[in-house]
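Left out: one protein chain. Kept in place: all the others.
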Amino acid sequence: MQGPKKEDTLRRLKTAVGHLKAVERMVEADKYCADVLLQLQAVIASLEKISSIILENHLETCLRAAMRRGEEEEVIAELKTFMKYKIK
Amino acid sequence: MQGPKKEDTLRRLKTAVGHLKAVERMVEADKYCADVLLQLQAVIASLEKISSIILENHLETCLRAAMRRGEEEEVIAELKTFMKYKIK
Amino acid sequence: MQGPKKEDTLRRLKTAVGHLKAVERMVEADKYCADVLLQLQAVIASLEKISSIILENHLETCLRAAMRRGEEEEVIAELKTFMKYKIK
Partner (left out) sequence: MQGPKKEDTLRRLKTAVGHLKAVERMVEADKYCADVLLQLQAVIASLEKISSIILENHLETCLRAAMRRGEEEEVIAELKTFMKYKIK
């Protein structure tokens, strides 16, 4: 990843780390579990958003380049790995 | 949360924070996106596991106690909130 | 389930059966796989919607009644089964 997409992804990751540490403090401070669960779900949603940003960028850059170089078998193998791990 | 469940949850959260920071470093260091995606998916899976541990504990403690106090409307409202946010 | 919720659920289920048979005919007629996948995804989304309607109704009726009868252990056991099968 390069340029503004990389900056955006890093900014989102830093925010998610901060958010996850806040969840940790909530558990330490014995906050009500339902509130912890809602915050944890928000972190998961933000990571899924980051994952889709990275995946879309990957398609637009590395996978497009690989296809242009005629490396379709490598592209297919990688897409099958993504399917296996439910990356979406 | 109390006792060993709380310790286990905190340990898992700390591990997830460390794992997520490693993902951040991978993006900073321009690692291959497919590898970043696999690591990010692993963090998401670990957070979903933590969420299910907290939810199960919550059922067994707070929600059981609330039901015993006859607060079924509060329990139902909370379970509907969990449904809305796809907490599972 | 009773009354209008039951009728609504049955109507949605009949529509989903018809939609799924249409997907079957698309496969039989060698339609383009990407189109088949989009239709199949739409059927899955409609079944998830039906599942959430039934679950919400179940909370509002059977589980509320069970809580009022003091059967909290049965309610907890059932909610844990739903968690296990990712019903949401």
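Should a chain be cited, it is by its letter among A, B and C, assigned in written order, with residues numbered from 1 in that chain.
The working rule: a contact is a pair of C-beta atoms (placed from the backbone, for glycine too) under 8 Å apart; a residue touches a chain by one contact, two chains touch by 3 or more.
No experiment lies behind these values; they were computed from the predicted model shown.
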item: Which displayed chains the hidden chain touches across the whole complex; value: A, C
item: Chain not shown, touching residues in subunit C; value: 1-2, 6, 9-10, 13-14, 16-17, 20-21, 23-24, 27-28, 30, 32-34, 36-38, 40-41, 43-44, 47-48, 50-51, 54-55, 57-58, 61-62, 78, 81-82, 85-87
item: Where the unshown chain meets subunit A, residue by residue; value: 52, 55-56, 59-60, 63-64, 67-68, 72, 75-76, 79-80, 83, 86-88
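Methods note: only the chains that are shown with their structure count from here on.
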item: Whole-Å separation of chain centres (CA-atom averages), subunit A against subunit C; value: 29
item: Euclidean distance of C-alpha centroids - subunit B vs subunit C, Å; value: 25
item: Residues within subunit B bordering two or more other chains; value: 55, 86-87
